[in-house]
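All protein chains of the complex are present and in place, except for one that has been dropped.
Showing subunit A:
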Amino acid sequence: MLKKTLHISSSPHIFKGHTTDQIMKNVVWALLPVVFYSVYAFGWNALLVIATATLGSVITEHVLCRLSKKETTIADYSAVITGILLGLTLPPAFPLWMAFVGGALGIALGKYIFGGLGYNVFNPALVARAVLQAAFPVAITTWHPAFLPDRFSEVASSVLALPLMQPQYDVISGATPLSAFKFEGYTTPASELAFGLVSGSAGETCAVIIILGGIYLIARNMMNWRIPAAVLLSAFLLSGALYLVNSELYPSPVFMLFSGGLMLGAVFMATDMVSSPITPLGLWIYGAIIGVLTIVIRVWGGLPEGVMYSILLANAISPQIDRLIKNRVYGTTPKMKAV
């Protein structure tokens, strides 16, 4: 038995055990409750939109891998995450063909063009959403009220609009809390926001479930807690300061945290490992940029919501943050380095 040939490998010979595809899978698990709740709140519409966006992402990833004669990478679940995240940022009555195009573009323009998993500069889901927002400005801002009585018996006609056709909206569209605030000066109570009793995109409803998903990933060491902490803390501090200055003009910081896509963005989008910095201090700076920019856009910008652009901008800066903010290596003294 000792004559057999031995296998050899380079040290270390033991490994911690969780692998990249497991991390991705766990992100999907953490997202599923958010998906379920948004289906519960918006009915079949939301389910169809999220499923279609995911399908668009996964099929595109597979086709692109095949076209470039590589082994398909859909098994690493990263395309699934992109699809689900995109679906969650879309209005529940969004036309399906647009959702599919979005999912496909997210993978093609947001990820594959840079070299696939690990090389994307921006969060692919947000790239997709930005493209959709530019291409279909009406559809993406036509919101659908939550908890309609017929949400499990009927599918909105806009959802089933034919490709390249303008969707027809038959339901009274509800203003999101942020647009209600921005354009009508009405502040939705925080309790309604926390449990998602408001209209908005599919995933920006129940903050509590999003937070629980984040806690799950942080507890499993699959998400860096510093990013959501920095985003939420900076947004809270800035909007809190504004609220103290003039509580008539500016909404309360609690409203700011729980409304719109901030929670979903802070927990599931800004935390995309590939497009965020790598050092602890870098992560704090990155998170703070997102939090501050979001509030700035919401308060002074022309748009009611600014999470998407804040994260995309911070994604763009993140390589620079990594270049400037480095850990001080053991046994060296900190020195300024020319960039």
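Quick notes on this structure:
In the analysis below, a contact is a pair of C-beta atoms (placed from the backbone, for glycine too) under 8 Å apart; a residue touches a chain by one contact, two chains touch by 3 or more; residues count from 1.
By definition in this document, contacts and distances are computed from a predicted model.
Of "5'-nucleotidase-like protein", "Ion-translocating oxidoreductase complex subunit C", "Hydrogenase-4 component E" or "Metal transporter", only "Ion-translocating oxidoreductase complex subunit C" is the UniProt protein name of the chain excluded from the display.
Touch with the chain omitted from the figure is made, among A:S11, A:S68, A:S153 or A:N246, by A:S11.
Residue A:I278 is the one among A:I278, A:L303 or A:L324 that touches the chain not shown. Mapped onto subunit A, the footprint of the missing chain covers residues 1-2, 4, 6-16, 18-23, 76, 115-119, 224, 273-274, 276, 278-280, 283, 322, 326-332.
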